[in-house]
Each structure stands twice: as structure tokens, then as C-alpha cells.
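Pasting a structure here, questions to come.
As you look at this complex, bear in mind that one protein chain is not there, while each of the others sits in place.
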Amino acid sequence: MNKLVNKTLIAAAVSTAFMAGAAQAEDITVVSWGGAYTTSQVEAYHKPWMAKTGNTIVSEDYSGGLAEVKAQVEAGNVTWNLVDVELSDAVRGCDEGILEVIDSSGLPNGADGSSAEDDFLPGTVTECAVGNIVWSTIVAYDTSKVQGVNTMADFFDLDKFPGKRGLRKGPKPNLEMALMADGVPAGDVYDLLNTEAGVDRAFAKLDSIRDSVVWWEAGAQPPQLLADGEVLMTTAYNGRIFNAVAAEGKPFDIMWDGQVWDLDLWVIPKGAGNMEATMDFIKFSTSTQALADQASWISYGPVRKSSAALVGSYHNQPELDMAPHMPTAPANFGNALQNDFEFWADNQDQLNERFNAWLTK
Amino acid sequence: MSTADLTLTQDGIPLKEKLAKTTALQRRRAFLLTLPLVLFLIISFVIPIGQMLFSSVHNDKVSAVVPNFADAILQWDGQGLPSEETFEIFVKDLAAAKKVREVGRTVGNMATRINYEKPGSRSLFTSTARKAGKIKEGPYKEALIKINKKWADPSIWLTLQRAAHDITPAFYIAALDLKYADDGSVIKADELYQIYLDNLMKTLGVSALITFICVLLAYPVAYLLSVLPLRQSNLLMIMVLLPFWTSLLVRTTAWIAILQTEGVINDMLVFLGFISDDGRIQMIYNQTGTIIAMVHILLPFMILPLYSVMKTIPPSYMRAALSMGAKPLYAYRKVYLPQTLPGLAAGTLLVFILAIGYYITPALVGGEDGLLISNLIAYHIQKSLNWSLGAALGTLLLAVVLILYWLYNKLIGIDKLRFG
Partner (left out) sequence: MNKFIQQKGKAIIYLLIAAVLVTFLTGTIKAAVGFLLVFGVPLYFMSKMPEYATTGERFTRYMFLVISSSILVFLITPVIIIIPLSFNAEPYFTFTDGMLNLDPDAFSMRWYMDILHNGMAAPQAVEGWWKDMWENAQWIRAARNSFFIATISTVIATSVGTLAALGLSRPEMPYRALITSLLISPMIVPLVITATGMFFFYSDIGLAKTYWGVILAHVTLGVPFVIITVTATLSGFDMSLVRAAQNMGANGWTTFRRIIMPLILPGMISGALFAFITSLDEVVAVLFIADVDQRTIPRQMFSGIREQISPTILSVASILVLISIILLTVLELLRRRSERLRGMSPG
């Protein structure tokens, strides 16, 4: 029933927008990471909001980073209204003045009555950004080809599990995972990485599997690599793997040991227009219900505590419960490491250089 | 005075003068015909590249963020630590900058700039800026060092002094795999961080290899097409033009599908029994994949000029040489080959230069050891946001290409190219 109502509302909204010549409706461009993740946002945020307000959203994909935002801001020609970014980009962009300051006092209370300040997980609302999801980089493998992958050390063990590995191209979060595979407890990883010896150790561990690595860059690639049989195991964004399992029936499984989790947040490029509509969308999409809805499309955790109670099952498979698939589910959170954005803000450039040099040798 | 000087034209003007005037007029006319395009290219091409050159040496992130301090630090003699006065100016400027939110003038911008040369110092700046407003009175040096011990290290002040210059060679230094030592001298960068020169050499090497393979492959095909009767050669030409017209991305994707470990070629080799199922060859996401895909994409650029030149070579020359007793190989070398040289020259130049600048194919199939210099440039433009470094690398690449082009011109002459 809801779907039919939604569809009618959408059709009505769309045709109204056409006929009104988009004069009253506001157009905002929302940019995200593409693939299954964007689909979850379109279903949970875009469509309901468009239906509610009559505005239109143009959805665009990108593969991360602040280059585009910086280019637009410096050119004075900002066409992106809202961008979904990683925490380190949100902080860096804010520092460099390319993001608008967001007044978080206007954020709505949680559905359980708690104030926004209390409801949002700590660190998810910053000067220029409002968080939406918790996501994680994990190890995924094809159960029809291999079994018994239990720890991060297994991922780096080519003797026990011969075959290719997929890794995100870049030092992040491969260095952390390498150290954890080498026996470093999650709590000590960043202390160790702050030392030259620690970085050397991480690179040495990566070296041990280097010849068997296939490097991926876009979030949609790891499921493709697994399906093609190009790799035996790969790191991936947990939601994309979940999507391959739920929507396409692939026999993949996730190993949660050594997961490196992070936040995604909404940011507004400096000088973007339609601020009112954009702020309204932020408030809508980070409300308790919207975040819980998003979780029914992809297994990324909502950043509001009040949403946890509302997380149900996969949108078209009522017997598939979403809660156990969240990065923050207790069963998955045993050996988890939060990405340290300050560390990466300081050392990203240098470690990227070293990584590129290591890669091309 | 010779009769020529006295010759007059119909309107009574000396012939010489009239001739000179007419020639000048014609020259101006010819030049005017090219003027629109020249102007257009200057605006849409020369200026952008010039600007890029400029941004590779120009970085005002320190002087724009902390202007008073920039002036002061430039006066410093580089010994020990700067004066108490300079420290005071620094603290005050930093506190003021903290409130600025204009792009290019924030503390974050300066922090990023210093971080390029002194990795790890970014958070030093941002955290100090937060606390700088609280220092209301001197002694400023002590107060600053109390906030963070790193401010007692002379090397950070030397870095600031260097960065206070708006025009800097720092990015070229980085592009050439060098770096500044703590005392300010220029030394070779750590072995672990040396990538650019190596990669440039690799790019040149791979491009030369690709060009060479293209010549080997294009020659027989172009020859075949030129000697077949037109009816058949045009049909076969479709096999050359079709890939040429097909989008580069599509061809690259097709190669991914073909060269994958579970792809067509490996499947076929296993089927034919040449390799076992576990011994599939890794032909993609590495340098091999890059080379194969790029040869495929650049081959038509070599075939077409060769074909158009070969088509104009009359077969009677070869027959004459053979009839005079030359062995086929000798006749080929002495008679046919030299005549194909213009086409060969055009083809090799085009293919080599295209190969050096190639970005898309290595990005999609190169894996990690298939990365070429243009990918590194694009990385700095699009990912690391170090636009100055990207521009510096781009300028170096441009210099290499221009030198090659000049050499080429000297050896072969650019007017001799024929593309058909």
C-alpha cells in the first residue's frame, strides 16, 4: 500500500514539477558513492523527501575525495548542493574553508524524545558536517570457493588460503589491517603507525602478499571481483557485499574480525545555492525514521541511537533481519578499529606517496 | 643602375617596390587567414597551459594566511630560532587566521602547504591555531612552545621561511624525487618515496615498446591493404576502422572481459589444453594488460598513415629493382622502405606521443605496475589535491614531449608527415 501511495505521490510530484516549470520546486544535487549505496539513499531519503516537499533531487555519483568540491568552490561555480563524504574529508574540507558551516541546533530530536545532541553518536556531528551512516571495510569471500576464514591473519596467510586478494588501492585502511594481521591489538594500531618502525612493519606485512593482490578503487568492484573469480578474498565496503548477497543471491560471506569502521557525513560545498532546501533535506535524511529506512536497503548502521530500535528487515525480504549485519552489531564488533581521521589528516599525503612508490616498484 | 631598377609598372611605380608591396600584402593576407585559429588556440590552449606552469611554482598559502608573519620570517637569518618579535607576530596572525573562512586563507590551507614538506605537521598547526587566541601577552616564544614542543624545532621555522616565498621550487623538487633536509639543503628523497623519475622512465620505456610493437604489427597489415584490389581492401579496412571508431572505453572494457583470469583467452587456452585450470595467466591489471590494450587502441593510428603512403608507391619501382637483379630483401630495404618513411615517421610520432600521455587505459586495466606518469598527475589533481605538484609533474612531462618533438623535427622535419 505504501509503495503504491509513494509511486502515485512521486508521479504527481514529478509531473507537477514538470508542469510548474520547476519554478517553485527547488532542485538540489546530491552526490554520493554510486551503486547499491546510492540506491539505498534514493529509496530512503530522496524519494520520500521529494514526495513530501515537491522539490526534485538530481543524484550524482563520485568516487570520494574533495577534488571536485575544491574545484567548484575555487571556480566560484558550485553545482553540488550536498555531498556524502568520509569523516577525514569532512574535517579537512572544513579546515580548508571549502565547506559551509552547518548549524546543528536545527536538527530534529530523536523519535524516542532524546535531543539531537544526545541522540547522535559522539563525533558524528561536526562544525561543517552531519553524519548519516556507520560503514566498515571488511574482508569478504565466496563461500562456494573457500571456508573457515576467521581472522585478519587468515587474509594475509597465503599458505593456508592460496589465491588472490583484493585490496583497496591506497594505504587506508590496508596499513591498519596489516598490523592487526601481524598481531597488533586494535587499540595500539595507530600508536604504532605513528612511528617509523610501525609503518615499516605494516608495509612489510603487505609485501608478503603483494604479488597476489588485485587493487580496486570503486566500491562496486569487490563484488565484481569475487563474482568473476578474480580473487579468493577481498576487502570491501560491508554494505556492497550485503547487497550482492541479498539482491543477487551471491554466496558471499563477511569476516568481521579486524574491521575498520568509519563514518559518512553530509557536507555542503561553500557557496552552494538553495541552502534552505538543502538544510531541510539534511534534517529529513538524518531523522530517526529515515536513517532506519536506509538500513532496510543496505547494511550500514544509522548514527542515531534511536534508529536502532526501528531497524527491521531487508526491504523486500521480510525474513532477512538487518540488525545482525550492521558493523555495530555486538557479534561483529569484537575486534573493530575506528578509523582515526586525525592520524590520516596528518599523514595521508606522505603515506600516499610512500604507498604509490611501493606500488609501482 | 640596372634596367631592372628602372622598370615601372603601369601606375608608374618601380617594379621592385610594387613587388615588395604586393608580397607584403599577400603575406599579411595569409597570416590573417590563420589569425582566428591562432588567437583561439592562444586563449583556449596556450594560456591554460601557461597558467598551469605558473601554478607549479606559485603557492601563496603562507603569505595569504599569515601575511605579517610572512614578512617578518623572511628577514630571519635562519640561525637558531626566530626572534621573540617574530613569535609574537606569528601568534597574533594565527589567532586572526583562525576566524577566517575564505578559501585559500584558512589555517587549514597553510597547514596543508607545510605538511607537504614536513609530513605530520598539519595537526600541529590546526591544534595550535585553536589555542593561539588564548595567548594574550608575552613572552610569546615560551607560550607557544608550551602549547607544543615541536615549535622549538628550528626545522619547522625554516620550512615556514621557505614557504613564505610566493614563488617556490618546492614542487619541482618533489617532482624530481628530491626533498629538503632539516637544515634546508636539497637532498635526494628517501628510497621509499622515490617514484616520479622512475615512473617517467617507465612511461617512456613502455611507450617506446608499444610504438615498436605497433610498427611491427602495422607494417604487414598496411602493406596487405595497399596491394589488395580496392574491393577487398576496403572490406578489410572496415576491420581497421571499426576498432578505430569504437569508443576507447568500450575497447578497454572488452579487453578486461577477454584478458581476465576467467576471461575468453584463458578459457580458450584451458579448453585447448595448453594450460591447466590453476595455471591461468594473469594478463590484466598489470603491465601486460596495459601494453596489450594500448597496442590494440593505437594500432589504427599506425596503420592509417602507413597505408595512405604505401598506396601512393607505384609497384613498378620494386619490379624494376628486382628486374635489375636485386634480391627481394635488398630491393625491399633499398627501394620500398625509404619510400614508406614519411608514413612511418608520422605513425611513430603519433603513437609514441599518444602513448606517453595515455591516462584512461592504464587507469582501468593497469593494476598497480601498469601506472604511467599521466595517472600520477591525475592522482594529484583529483585525489591528493596537491595541484601544484600535479602541475609540476605535468610541466616536466610537457618539457620531455617538446624536446622529443624538437628532436623529431630536426631529424625528419614536421612538414614531411602525411596522415592521409
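As written, the chain order gives the labels A and B, with residue 1 at the start of each chain.
The rule is simple: contacts are C-beta pairs under 8 Å (C-beta built on N, C-alpha and C of every residue); 3 or more make two chains touch, one makes a residue touch a chain.
On a predicted model such as this, the values are computed, not experimentally measured, just so you know.
K.L.:
Kindly state which of the options B:126, B:340 or B:374 is in contact with the chain not pictured.
P.N.:
B:374
K.L.:
Just to verify: which one of B:110, B:283 or B:299 makes contact with the chain not shown?
P.N.:
Result: among the candidates, B:299 touches the missing chain.
K.L.:
Based on the whole complex, identify which of B:13, B:47, B:152 or B:201 touches the chain you can't see.
P.N.:
For the chain that is not drawn, the touching residue is B:47.
K.L.:
Of B:257, B:281 or B:337, which sits in contact with the chain we cannot see?
P.N.:
B:257
K.L.:
Touching the hidden chain in the full complex, which residues of subunit A are there? Just list them.
P.N.:
Its contact residues with the unshown chain are 7, 10-11, 14-15, 18, 29, 33-35, 58, 60-63, 71-72, 74-77, 79, 217-221, 224, 227-228, 248.
K.L.:
Name, in rising order, the residues on subunit B that touch the hidden chain in the full complex.
P.N.:
23, 26-27, 29-34, 36-38, 40-41, 44-52, 55, 217, 220-221, 223-224, 229-231, 234-236, 238-258, 260, 262-264, 267, 271-274, 296, 299-300, 328, 350, 353, 356-360, 364, 374, 377-378, 381, 387, 390-391, 394, 397-398, 401, 405, 409, 414-415, 417-420
Everything that follows uses one rule, which is that only the chains that are shown with their structure count from here on.
K.L.:
Nearest whole angstrom, what separates the Cα centre of subunit A from the Cα centre of subunit B?
P.N.:
33
K.L.:
Taking the touch rule as given, give the residues of subunit B at its contact with subunit A in the complex, in rising order.
P.N.:
100-109, 111-112, 115-116, 119-123, 126, 192-195, 198-199, 202, 260-262, 285, 367-369, 371, 376, 379, 381-386
K.L.:
Could you pull out which subunit A residues touch subunit B in their complex?
P.N.:
Residues in contact with subunit B: 65-68, 70, 73-74, 92, 94-98, 101, 169, 213-215, 228-230, 270, 342, 345-350, 352-354, 356-361.
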